[in-house]
Structure formats: structure tokens, C-alpha cells
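The complex appears here without one of its protein chains, the remainder shown in place.
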Amino acid sequence: MSKFTINRRSLLKGTAAVGVGLATPTIFSSKSWAAGYTNEPKGGTVTFGFNVPQTGAYADEGADELRAYELAVEHINGGGDGGMLNTFSSKALKGDGVNGKKVVFVTGDTQTKSDAARASAKRMIEKDGAVMITGGSSSGVAIAVQGLCQDAGVIFMAGLTHSNDTTGKDKRANGFRHFFNTEMSGAALAPVLKNAFGTDRTAYHLTADYTWGWSQEGSIKKYTEQLGWKTAAAVRTPLGAGDFSQYITPVLNSGADVLVLNHYGRDMVNSLTAAVQFGLRDKQVNGKDFAIVVPLYSRLMAQGAGENVKGIFGSTNWHWSLQDEGSKAFVKSFGQKYGFPPSQAAHTCYCQALLYADACQRAGTFMPSGVGAALEGFKFDGLGNGPTEYRAEDHQCFKDVLVVKGKENPTSKFDVLEVVEVTPRSQVEYPASMLGGELGPYNNGG
Amino acid sequence: MRFMGMNKQDWILFIGFSVVTLLGPIIFSPIGAGYPDLLQKFAIYGIFALGFNILFGLTGYLSFGHAAFLGVGSYTAVWTFKLLSMNPIPAIIFATIIGGLFSAAIGFISLRRTGIYFSILTLAFAQMSYNLAYSVLTPITNGETGLQLTQDDPRALDVALGRDYGAVLPSSDLFGIDMTGYPGFYFCGVMLIICFFISLRIFRSPFGMMLRAVKSNQNRMNYTGLNTRPYALTAFIISGMYAGLAGGLLAVTDPLAGAERMQWTASGEVVLMTILGGAGTLLGPVIGAGVIKYFENIFSAFNDNILEQAFSFLPETLQHIMVQVSSLFVGEGWHLTLGALFMLIVIFLPGGLMEGMRRIRNLFVSKPPGGTGSGGSADTPVQNPA
Amino acid sequence: MSILNIVDLNKSFGGLRALSNVNLSIDKASVHAIIGPNGAGKSTLLNCFVGRLEPDTGSVTFDGKSLLGIKPHEINQLGVSRVFQTPEIFGDLTVLDNVMIPGFARRDGAFRINAWNPVRRKGPIAEKAMAMLKDVDLDDKADQIAGQLSRGDKRRLELAMCVVQDPKLLLLDEPTAGMSRADTNKTIELMQTIAKRGVTMVVIEHDMHVVFSLAHKISVLAQGTVIAEDLPEKIKGDPRVQEAYLGGAHL
Partner (left out) sequence: MDAILLQILNGLDKGGAYALIALGLTIIFGTLGVVNFAHGALFMLGAFCAVSIKAVLGLEKVTLDPTQTTAWGTPLEIRQPYVEAWFGDLGATLLEYSVPVSILIAIPVMLLIGIIMERGLIRYFYKRPHAEQILVTFGLAIVLQEIVKSIFGANPIPQPAPDSMQGMVDFGAFLGHEAGNVVYPIWRMTYFLFSLGVIGLVFAFLQFTTFGMVVRAGMADRETVGLLGIDIDRRFTIVFGIAAIVAGLAGVMYTPILSPDYHMGMDFLVLSFVVVVVGGMGSLGGAVLAGFMLGILQSFASMNEVKEIIPGIDQIIIYLIAVVILLVRPRGLMGRKGVMEG
């Protein structure tokens, strides 16, 4: 019999030696060390990472985001009809890629879960060498990925995220948001609500019980109470509650005459369906017509609620029926490629890709601090929202906000919302210090 | 023949496992999995599944609530970072302990029932933890956003030792070695090897035999003078500690703890990992964890561009058709592949991937005549499938 | 000198009186058989010894300690082992494991975390288990999965699992039911050897051949009461027994 001699100490030593021996070459060859910043592109291409929900409730929204990104890459690389590049006020991009490099991209599934989204973003950074991560359809995910990008030293261009925290409490230097937030929704909606419903109203809030919901509830409460409205109750509902009827019934005899649904996505579809089913849209309370408000609308989701959205007010970042040159160019370019109009998620993602590429071109580098400096305080126009500014203090875009209403007589299945008012940027601006948080310094990794 | 009570075959298994783990960055890079984050996930979910296997594989108790312990481990670790120190050692120690205590409480109640009633009890506890962590317990868990580090965390121990992280957000480091990237993987990998070793010892020990007896016949156990409940509870607590450790390591490599880690789908995932690899086998759960994480991270990343490149050797129309067909199964369709894989495995390989390997091995290696009767077999441990 | 004392035991199920005022006293190191027609209450009586059933009234004392109100595993730890009518074994484990587990139970008590050192084929427990398997002719099947054994082998395995614990009292519920004549004879021999080691046995049995080759004393149970208790040769001739058992036919 062979003698099996091995003692613990030499075993450990051996293992450690193997570990170090292996780690050394890979660490040096992989990222940072030699480079000036994380994933500095060395060849003829630069890699963008598109991190969108492909499974779960927001999969359709994610698919639309991905279509917009592919279109943006095509346009940046000089393909297609150029889309909004033609209307964009900055003319730095020439349709030959960015900084002389062709743009390529990798995709991943966030599953609308922080963990999965971070894992997917890490893959893009660690394996695929992505220099920028963008996309997403929820604030939790956006904040989680933004934190990751800050640590890793790449730029994060947020997709659809509406919570104040993304550029408020949880803002990071490496993160930028084009989409609007709950504060702006509240500021934009309040005057319209006042015109439509008057100042003597009692609101009942149903709020998705997580950070975005609270943020939304807080903003709407703040601005409607300034109008003189009273708040009867603000009830928290579990995420993904399915049928919301048990939360709707208490509204019936509560004395409230406005119902505010601080829900998004499927929850919005379900709570709105239940509210309409319980006759709230046609109800009379205190001698007034009962009203329902959905502060954050999404056209994709409004389609899911069908006829229930008719006449219901809300706000949105962008809508395909806008008639400015930028929007028209984008809708045309998107519609010809895919056969239907883009959603607001697609729009914000397309803009973010373009804005990032443009900033890199202007900065002449992909280094986060350089790109960031080019984005900070950047004023631009021609991307569908009128004159816009990336505010330096919190990396939040300030632009006009759309107040929309469910359309009474839609002409097609995409035509469910009509724009009631474009609230000018000056009305939705707020001081950066109001939402707290610290940007901190840029992290270039490396 | 024996060293530390373990025989040669087990040492070979253990050393082989350790070598493969530590060579992970090289071995897994040809299949596109050699980057730190996925390797960390392999190791961490390997630990989670190893622990779950001690409960489910040995005692047969099917828990649908183990994700709760994973989540508790993560929260504990992040809080340890915030309050005490960025060193991962205290974090994982606390995560393991709290995971153990939490599982002791839930196990004590749930083990009063058996079969599917036990499963539903564990599921109910985990779902309650998840729902509360997402909403009411937000002051502790930071809800949907997940618990994160901030610059002004107290970090009492670090402060006492005079460590200052300056203006940047700290990340966890082991005496100066940053726990992200490959060093983070080696930290998790060493933990996995330690956990595998413990698991191996348990499998071969009288205690492991007792746990198998719990699965086999509780009635006979009682009439043999053995108290089944504490055995099952111990297994439950051990697996809870493994889960707590895994959760702690998730926080070490990436200091964020989200509530969705505790959702029932996450509990289901570890069940699937274990069964997919082969419940009750030593290696199976680790392999199952690897396969599922690989699908989740790599298959979901295939998009039409990649497919077009992959099929670029075909004529254009055929290429188009192939891209169309295969895009159903990758990218946004990766769930479909996973579902189909579960079905195929269970239908054709009820013992999981380990059974598949055994069958393949049996094709090539003819069985030694006379079974275990021949030379040296007196030293083989009680027949346990590896 | 008696090891097990049963005094005034009563047990009813709903309105049915399964045991009424049963008194039994089992002598140390003896083989005591309990016979009786079907439904006489034999299994109910046995279940009251081992914590499976709680009698309504009465007492069961073993070695000076009451067996009532304590759990099956505690009763076993006091030295009482039981063989079931349908074999209860660890079907997923090997034959050797099946016999080693009771060995560990005897050595380590009802619960002990012994998780570090591997189970070995050397050492007292394994060696004793192998010797026991040799006694029941199962040593060549030590590595087989127990669930795949034949019915007769399973019964002998269960017997081995009980005997290897060196019980003070061994309860057997029809140990030869369904066995071939040859197997039955082998089992009788085996039990005789065990009895010679001084193990007290209580046997419930239908097969009179088995009863009369083993028992030192026989109690006859009918309709929940002990109608006779005596030495085997006396029981054979007792008319009450014949009446109860076979409606008058001779044994």
C-alpha cells in the first residue's frame, strides 16, 4: 500500500502558493493596475453595457430599452438615419463612433432585482470590459447599480428611475440621470390638478410600500397640501399585491374625493383596474366628481390597464406624440426600424447613450472624471424635452415635464395618452441641497 | 492509509476539489466564466447549497425558507461593516452566528411538523421575513434599495485601531487586501473549501449516519433509543449557519444587502441547485449551484448580435433561422432553458448531474468484480456516494 | 425476581375495552410468551410498554422505573428493544449501517453530535456489528442496501439491530410470521442463543411450535384479560386456553 503522507502545514502552504501563483498574472492582466482608469479601451472599439430587465414584470419595458440602445449605437456608429443626432444641439458626434472608436455593446438581465442587476453589471465590467453601464427599470436597481459603478470606477447612466433618491440621498459622482423624479412630478402635476379639480379636495393615497412609493407619496402630498388639499389617509400596499380590491373598498366611504395611486408597472395596472371597477371614476363625493390620479404614467403600462386609464391624470418623461423636431426624428427612426413608436423608457435610454457618447467625444476620453466634467452643467436641446441641463450639483437633468391624461378616443393601441400640459422647467426646479446626499469624488478605478 | 481519520479516496476528492476551486479563474475562463464576480458567486452559492444539502440531502427535510438565513447573514455582515470594522472576518463570524440563531428559532418551531407541512412552515417564515424586510423593517434593512455602506458609518473597531478611509466609500478588506475581484474570490474559495471539508467530515461521521437514518425511518430511530428531533434541528442549524455564512460572503464581496435575497424564489433556487446536482451527494450541490449561476449570468447575456456571430459560418437564411430559434433559449429566454433543463434532468437523471457522471463513468470503467470484498476494502468507509 | 411489572392495566378505544385489568410480571432472564387469538389485545399490550400508547389506568414498571409518560427513545435507553411485526429498518442504508446505528445509540445516548471522526470498519462498534451480522447470517450482505433484502433477511436484520444493543428486555411481535419453516427454525435457534446470554424476552407469537420451543412461561390473553399464566406444559392442557383459542379444539 502506498503511504499517504501529507501534513496539514505543507498542504496549506501548497494551496496558498497555488492561489498566489494564479492570482498574480490574472490580476495584472485583467483590469486597472497598468491602465489609467477602469476598462480603458485599448483597441478600435469601446464597449457599452446595457443592463435591462429581460425577465419579470418589466421585461417588455426592458426590451424596449434594448431596442433604443441598439438604435443609439447604430446612430453613433453612423448607421441608419441618424435619429436625434441630427437634431441634437451638440454636434461633437460625427457618426464615426466615439473618440475614433467604434461602439460595441454587451447586454444583461437585471431581473429587476438588485443582486441580479449588480451581478450582471459586474460581468460587464469584469469580463466584457464595459466602460459605461446604463439601463434599468426601477429605482432600487438603479441605486444599487449606481453604487457598484461608483466603486468600480465606471460611469452609470441611469435608465428609467423616478425616485428622488437616485440623484438625492443616494447620489454618486459616477451616476447621471436623464429621467425626471417624484419631486418634479409633484411640482408639475399640482397646478394642473388645481385647474381640473379646484383647491377644496381630500386625497386618499395608496402607496407601494417601498422607497419609490414613499418618495412619490411625499412629493404629491407636499404639493397638493400647498394647494389647500387635505390628505384623508395614506395607505401602504405590498409590492405585487395582485388584486388591490381590499385596499380600494375603504376608499369608498372615506369621505375622500381624490384617489392618488402611487404605484408603478403591474401594481398600477391592477390598482387602477380595481379602482375603476369599484366605480370610483364615476362616483360623486361631497358634490364633486371623484378623481383618480396616477402620478407616474408609463404608456406601456397604460396599455395594460386598457380603457381604465381614460381621463386619468398623470405625469410622464416623454411621449411619442410630441411634435418637436427631436421627438419626431426619434419616433420616425425607431418606428421605421421596429414598426411601433418608442416608450418613454426607450427615449430616456436612447438619450442617455447619446449624451454619454457626446460627452466622451467632447472630453476626448472615457475616463469617468473627464466624462463627468463634460456632462456637469451641460446644456443641450433637440432631444425631445426642450432645453435641458445636466445640473452639476446632483447630476440630474432639468427639463420640461409632461402632464398627460388617458385619451378618451384612442386611434391606435399605442395612442392611449394625450399631453395636457408641458410644465416648464422653471416650475419643477428645486435646490440640489433639498434632497440631501453627497456626490463624493469621481472614481476612475485603476 | 489514513490521515486525520480520512481515507485515501476522500483525501483525493478533497484535494481535487480544492485544486479545481483555486484554479477556477483558469479552468472556467474558456467557457466565459473566469471573471471574479461569477467565480465568487460559484463559491458562495456552492456554500449555500452544500449547507442546504446537509439538511435536505441527509435528513430529507425539504425547507422552502433557507433564503431567509442567507438574507439575515447579509444584513448582519453589512451591519458589522457599518458598526464595527470593514475587515471581513468579524462580518462572516457574526453572519454565521446570527444565521445559526435565526435558523434555530425557525427550525425549532418548523420541525414540530414533517413532510409538506414542514415545507410550508419554513416557507411561511421566510416570506414573512421577506415582506417585513421590504417594508416595515426598512429602518434596519433599507427596504427595496438594500442596506448600503455610507461614509459616516461609525466603524467603531476601525476607528479604535486608527484606520481612516478618507473621503471615499470603503470596501471590505482583509488586512489591506481588497475583497473585490480575484482576492475576493480566493477568500470565498477558501471558505468553500473549508465548508466542503466540514461537509465531508459530517457525511462520513456517525452524525451523518444518524441524519440519513432520520430520512430513512424515524420510527425505527425512536425505538433504537435515538431522539430524532435534536438531530434534525442540528442539521437545520448547521445548514442555517452555512446559509448565513454564504449571505455574509455576498456582503463581503459586494457590500449591499437586498430584501429580494429572502424571497421564496431564492429559497426555491437552492432547492433546485441541490436537486439538479444530486441531493445527498457531496459534490452535486456545488455543481448544481455552478450550473444555475452560469445560466443566469452567461446565457442571459447572449443577444442576437452574439448569436449572429456564432452562426456566421452558415448561409444567411439558415443563419437567420438559427438565430431566431436559438434566441428563444438565450438572452431574455434563459428562463426557458432553465425550465427545460430541470425537466430533462428530473425525467432522465433523477439523481441529478452526479448520477449522470456516474453513468458516464460506468460506461468506461467496468465494475470491479466482487464489489467491495477485495483487498483494502476493510478500510473503505461506509458506502457513501461522493 | 421480575424485571417488568404490569399492574391493573386498562385501555379503551372509544367504547371498546382493549385491555382490562391486565397484570403481568416478567422474570429476569426468562422468555415469556404472550399468546391469544386475534384481537385479544396482544399488540395493544406491547404498545403500552414502549411508549406508543398511553394506558388509561394502571402501571408499567421496568427495573423499578415507570415506563408510562416517557418517550420511546427514553424507554429504549433504559434497555428495552423492540422487534416489529413488519420489519422496521433503515431501508436506504447498508446492512452494516443498520446494525451500527443501534451500537452508536447505546454508546452515545439519545443524542450526540459526533460529526468529526468518520465511521470506520474498525473499532468496537463496527466489529461488534459484524459479529452480530455473522450470528444472523447476514455478514456477506453487509454492504447491501437494506431495503433490497428479502423479507426474511429484513426480519433477521431487525432482530440483529435489537440484540446488538444488549437490551435488558427484548420485545418481539410475531418474529417468525410469514417465514418459511427453515427460516423459522433458524430464528428459533438464534433466539435460543440470545436467551442463553441472559436477555429477558417477551414474545408475542401465533406459531405454537415457536412458543413451545422458546418460552419459559406463557400468558394467555383473551378479550383483553389474562385468562391463564403458567409453564408451557401446563398451558398446553389448560381447557380455558383451548376454549378461548380454538373454541375447544386441542392444541
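Labels for the chains are A, B and C, by order of writing; each one numbers its residues from 1.
By our rule, a contact is a pair of C-beta atoms (placed from the backbone, for glycine too) under 8 Å apart; a residue touches a chain by one contact, two chains touch by 3 or more.
Bear in mind the structure is a predicted one, so any value in this text is a computation, not a measurement.
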item: For the chain not depicted, the shown chains it touches; value: A, B
item: Listed residues B:26, B:318, B:346 or B:360, member touching the removed chain; value: B:346
item: Hidden-chain contact residue, picked from the options A:159, A:341 or A:406; value: A:341
item: Residue among B:147, B:279, B:292 or B:307 that touches the chain left out of view; value: B:279
item: Residues of subunit B (touch criterion as defined above) contacting the omitted chain; value: 56, 62, 109, 112-117, 120-121, 123-125, 127-128, 131-132, 134-136, 264, 268, 271-272, 275-276, 279, 328, 333, 335-336, 338-343, 345-347, 350
item: Contacts of subunit A with the absent chain, listed as residue ranges; value: 56-60, 63, 209, 233, 235-238, 240, 242-243, 245-247, 249-250, 252-253, 266, 269-270, 273-274, 277-279, 300-301, 303-308, 320-321, 328, 331-332, 334-336, 339-341, 412
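The rule is short, and it goes like this: only the chains that are shown with their structure count from here on.
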item: Of A-B and B-C, pair with higher C-beta contact tally; value: A-B
item: Most centrally placed chain, judged by C-alpha centres; value: B
item: Interchain centroid distance [CA atoms averaged], subunit A/subunit C, Å; value: 73
item: Subunit B-subunit C separation of Cα centroids, rounded to whole Å; value: 45
item: Chain centre separation in whole Å, for subunit B relative to subunit A (CA means); value: 33
item: Partner subunit B, residues of subunit A touching it in the complex; value: 1-6, 8, 11, 15, 18-19, 22-23, 26-27, 30-31, 54-55, 59, 62-63, 66, 105-109, 113-116, 118-120, 122-123, 126-127, 138-140, 143-144, 147-148, 150-151, 165, 170, 209-212, 236, 238-239, 438, 440-441, 443
item: Subunit B residues within the subunit A interface of the complex; value: 1-4, 8, 11, 15, 18-19, 22-23, 25-26, 32, 34-38, 41, 131, 134-135, 138, 143-146, 148, 151, 167-169, 171, 180-183, 186, 189-190, 193, 250, 254, 256, 258, 260-261, 296-298, 300-301, 303, 305, 331-332, 334-335, 376
item: In the complex, subunit C residues that touch subunit B; value: 50, 71-73, 76-77, 81-82, 84, 88-94, 96-97, 100-102, 104-106, 108-122, 143, 161, 165
